[in-house]
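In this view, the complex is presented without one of its protein chains, the others remaining in place.
Letters are used for the chains, namely A and B, taken in the order the chains are written, and counting of residues starts over at 1 for each.
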Amino acid sequence: MNMAAALAPAATALRSPKGAIAGGWLLLVILGAILAPWLTPYGYDVQNLPGAFQPPNAQHWLGTDEFGRDLLTRLLYGARTSLSVSAVAIGISVTAGLILGAVAGYFGGRLDRAVTVVVDLTWSFPEILVALILVAIVGPGVTGTLAAIGVAYLAQFTRLARAQIMAIRAETYVEAARSLGASDAFILFRHLIPNTLSPVLVAAMLATGDAIILEATLGFFGLGAQPPIPSWGAMMSSGTAQLFRAPGIILFPGLCVAATVVAINLYGDALVRALDIRSRARTH
Amino acid sequence: MLLEVENLSVTIGQISPLEGVGFSLDRGEILGLVGESGSGKSLTALAVTGLLPLIDGRVTAGHVRFAGRDLAALPPCALRALRGKRIGLVTQNPMTAMDPVQRIGAQVDVMSRLHLGLSAAAARARTLELLTRLRIPEAAAVCDAYPHQLSGGMKQRIVIAMALAAEPELIVADEPTTALDVTVQAQIIQLLGEEVKRRGLGLLLITHDMGVVAQVCDRVAVLYAGRIAELGPVGGIFARPAHPYTRALIDCIPREGTAPGSLTGIPGAVPSVTTYPLGCRFHPRCPRARPICSATVPPLLNGHACHNPLEGADG
Partner (left out) sequence: MAEPLVTLRGLSRRFDTPAAFGRPARSMMAVRDVSLDILCGATIGVVGESGCGKSTLARLVLRLIEPTGGTVHFDGADITALSARAMRPLRQRMAMVFQDPYSSLDPRFRISDVLEEPFRVQGLPVPPGRITELLGLVGLSPAMAGNYPHQLSGGQRQRLGIARALALSPDFLVLDEPTASLDVSIQAQIIALLERLRAELGLTYLFISHDLGLVRYFCSSIVVMYLGSVVEVLADPALPPRHPYTSALMESSFIPDPAARRLLAPLTGEIPSPYNLPPGCAFATRCPAATDLCRHTAPTLISDTGGHALACHHPPEPAAGGATP
């Protein structure tokens, strides 16, 4: 399967109005995060105490915070932290979940039971609790957040991959491969995992939205990226003290989190629909 | 005439899968509607039962007349009353006609209670009689069972009982035995045939199997790519088919004395509705095609729609 075919549903998802708006916002945030050093003349950690608490104006479009740092600049750099930490964590989680789920679902038996028990155990706790335990073990900071989010969503992807693999394992083409002499590794990597990928990637997309909230929550508690590195959660946390004096400090990062999560969900829905149409065309 | 289908054309969106289909069916008669998948036979069943709106289909020309009344002129509620009461439907998959969480007896009872206004006790007595007639052993025990507890053949017999319970005049059976085992298939087809004859009902039997047609039908309509290819009494059509497609369909089934290596099938495949060829739609696969076949549509005359019918065929 070539790249163009893989990306086709991602483009199809942009055709609906909701998909287009959501995709547009995500693109804007991602570009802003990547291009932050070139988009803004200010540094995210340059303090200017006399210029603190400015309302939005021509120099500072969204105003400044309690240390006089440009809010827009911090939002753009914050997007870097929030997006990259969430995406990398989910990436780790998906990869590990896919391998665990595939092995458990394909080989079954004692291994499957062991994986299922562990996964169900983490599944039965709220994600935030799992994440807090992980941060307590690893320690606060970017590494801790990555580990916390990665493990918090591991159960979800393992379960999904395992169920998919078990369904596809019964397909005749798998039996056909075996009748030709295919090894377990060949069947797993050539047939089972590629056919599991689309639903798992959609789930990963949607989970990234949740992960952004989780990352912001950990940041809000001061357990995420450590100052002066900005993250949306940490910005909101520092904004609570200035809620009435400068509501922008908490409002703008909050809006960013909300808009990004909603956009990811809307785009994910559009993606599901695009993939669904394709799979229906296939079975007919 | 119980059922008259006249020059029926059906469109779904941009495509016209049925064109100028016509046949009739009398009481006490079994008409086989035979064709490969994609020929439009199930669509015809939907048209006859007034269920075309389910798949966004529209009758664009022609009529379906049931007992003299044009189905297209009936309001939906009258159509609904007709279906079930006067027209029974038996589908390929019995589970689509059954409620998985209701006992068998209740599901058959409701048909005669609803359509004949019988009391609960009378309906149950009727159900038991029907099941026994359909040779279901221990009918009383089966009434207390749930659908999943029965075999496929048994379920299909229950669906036939449900169709018969309302004392319909017409039964439309769409591939009623395709999903079943051979010995069970034979039993069910025979039972259905017997009941239809005994009650003087009309049966429109939709199938892809010329063998089934030969064994139970009185007349047959051969459908190809949305048009009637040949129409007539079973005896004549099997003895002297006029349309090369009919001949080929019959020859697809090996029988006693078929020489090894003589089975060839029909070359090519049924065209999809978007790629219907001009002229006779069978001509690309036809060994007897002549230039005219790809130019003009052969009219249905003397029971066949062919420019170059087989020799010795009935006029």
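Keep this in mind: a contact is a pair of C-beta atoms (placed from the backbone, for glycine too) under 8 Å apart; a residue touches a chain by one contact, two chains touch by 3 or more.
Small disclaimer: the values here were computed from a predicted structure and weren't measured.
Looking at the full complex, which residue from B:53, B:200 or B:254 touches the chain that isn't shown here?
Result: among the candidates, B:254 touches the missing chain.
Looking at B:53, B:200 or B:235, which residue reaches the missing chain?
Candidates B:53, B:200 or B:235; residue touching the omitted chain: B:235.
Which residue numbers on chain B touch the omitted chain?
36-37, 135, 137, 151, 181-187, 189-191, 208-215, 234-235, 238-239, 248-256, 258, 260-261, 263-267, 269-270
Give me the chain A residues in contact with the hidden chain, please.
Against the missing chain, chain A presents residues 1, 171-173, 175-183, 186, 190-191, 194-195, 279, 281-284.
One rule holds in what follows: only the chains that are shown with their structure count from here on.
For chain A versus chain B, what separation do you get between their C-alpha means, in angstrom?
54
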